[in-house]
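Right, chain A next:
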Amino acid sequence: MTVSPAGTAPPPATGTVPVLETEGLSKSFGPVHALRAVDFALQAGEIHALVGENGAGKSTLIKLLTGVHRPDAGTIRFAGGEVAFDRPADAQRAGISTVYQEINLVPLLSVARNVFLGREPRTRWGLVDTAAMNRAAAELVGSLGVDVDVTAELGRLGLGVQQMVALARAMSVESRVVIMDEPTSSLEAREVATLFEVARNLRSRGVGLVFVSHRLDELWELCDRVTVLRDGQHVHTGPMAGLDRVSLVAAMLGRDVAEVAIEGATEFGDTHRQAVEPVLTVSGIDVRNRLHGIGLRVRPGEVVGLGGLLGSGRSETVKAVYGALPVRGGTVEVGGRRVRPNSVRHALRAGIALLSEDRKAEGIVPELSVRDNIALAVLPRFSRAGLVPERRIDALVETFMRRLRIKAASPAQKVRELSGGNQQKVLMARWLCTEPKVFLLDEPTRGIDVGAKAEVQALIDELAGHGLAVVLISSELDELVEGADRILVLHDGAVARELTGEHKTTSALLAALAGGRRRAEDGDE
Partner candidate 1 sequence: MSDGTIAPPEPRTRRGLRTDADWIRRNGVYVALALLVLINVAVTDNFVSENTLRLQLIQVTPVLIVALGMALVIGTEGIDLSVGAVMAIAASLIPLYIGYGTGVAVGIAVLAGAISGAVAGILVGRIGVQPIIATLGIMVAGRGLANLFGGEIKSIRDPGVVALGSGSVLGIPYVVLIAAAVAALVWFLVRRSTYGRQLVAIGGNKRAAELAGLPVRRVLVTTYVLCGLLAALAGVLLAARSQASDPTKVGLLVELSAITAVVIGGTPLSGGQVRIAGTIAGALLMQLITATLIFHDIPDSTAQIAQAVIVVAAVYVQLGRRRARR
Partner candidate 2 sequence: TNPGDDQSGAAPSPAGGGDGQVVKESSGDGCTLQDYGAEKLDLRNAVVGFSQSEPDTAAFRAAETKSIREAATEAGVRDLLVTNANNELPKQIADIQNLLNQGADFLIVAPVNSDGLDPALTAAKRAGVPVLTIDRKVTNTHCEDYVAFLGSDFEDQGRRAADALNDATGGTAKVAILLGSSGNNVTDDRNAGFKERVRAQYPGLEIVAEQTANFARDEGQAVAEQLLQSNPDITAIYAHNDEMALGAVTAVQAAGKRPGEDVKIVSIDGTRNAVQAIVDGQINAVIESNPRFGPLAFETARKFYAGEAIPEDVIISDDEYNRDNAEANLGNAF
């Protein structure tokens, strides 16, 4: 099944024939109507944006298209004929390859294995040709600009890398339709560019692409047409060209253009007043062959950004500060008092909170309710006489669910059932409950829709305003530049340079990153 029948001879790019088409597609999960009678049509040779706020039904639509779920009602037509895939394998065999929202690869297997699982190159004895497989994988991943050891265990790599590997897997097979559900949410500007290249390339070969993203700017850059979903219903389809940002957002949120007023790309205000004494002082953090003497100081009310390329060690830095990663040396001080190293619980007690970038593996407890997930981190602190303080928790949960506009059927709904973005908000709430002095945010707006993103950014701003010290990791340059008062650029696990004041600009940051990268690549070229 390495090459799909369709793949062998992709039809010429005709902008007219829908290659993938749905009619009256509906799906509900119990009482939750995820999709209501959605019509959607993807032309061959177009890049079709699929947008909507969190929980609008984007991923559900994709899962219906690819046989993960079965529709309650409606029909799906692929390449003219009506189809009913009953498992993803069927969809793939038919020529639809998909990159799902949460990374769906096998952490324990090597990068190469993950790329070729199920369609490994064979020797003439019918055995897997490991050497050839690794070579091909290295080539493929390399062509996407990620230089990793393909025999390395995937689970050890950063989320960004994993995302690129998932992309590589999707690329490794010829198909007529490629679907990507928020592929860029954890990618770096540079990788995003690569991804776009790949996408355009596919389009030129007559492949139809579906592209989901909450980074609206990307849509204009890449997509030909856009379909907007709201509360599981189709509300708009049309060309990207000539569509202005405000009216798109209006369509997504279902508000009049007038109501929607968005200045700039983000909701951050300007630089915050800065106290003299740093509340967080990190010096000489060393993590075996990953981090080398990282130091940083954050004052109350200050937002310090961490920039860097994939694997530059941003996530590892914050993890180390939080005590979640065994460090060999270095000290962390909060409010002048030293924090016991390598102990999450002491870090927490000292007032540090970490919003991890990998919400699936390190964030949510899928089987627990939204409520219990939010209250998780404060549970030990709040409980009296070993009992759960239900009242107090209910109040807290109530507040945060309203404040962050978490979209769940009820506080009792299982987090597993929430949409990606809403899960992110739940985690945000979990940490805000702990009333931290220092908040480490690793990709805080990952997969959050415009409305919510604006809220989260405003929130960060506000928290800083109230004297919270924030460390912000974001792979969105604007967010970093506008959100942070200072930016530390990491490279290969060390602070390469710092951008402050008027040097804190997107272009400067890009330059800094590129500079770092160039040095990194000296060896290879």
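To be clear about the criterion, contacts are C-beta pairs under 8 Å (C-beta built on N, C-alpha and C of every residue); 3 or more make two chains touch, one makes a residue touch a chain; residues count from 1.
A quick word on the picks: all candidates are chains of the complex that A comes from, given by their letters.
For clarity, every value in this text was computed on a predicted model and none was experimentally measured.
Novice: Which numbered candidate touches chain A here in the complex: 1 or 2?
Specialist: Result for chain A: touching candidate is 1.
Novice: Can you check the complex and tell me which residues of chain A touch candidate 1?
Specialist: Against candidate 1, the touching part of chain A is residues 29-31, 53-56, 68-70, 230-231, 233, 253-255, 322, 324, 344-345, 347-348, 354, 356, 361-368, 372, 376-377, 379-380, 383, 386-388, 401-402, 405-410, 412-413, 430, 449, 451-452.
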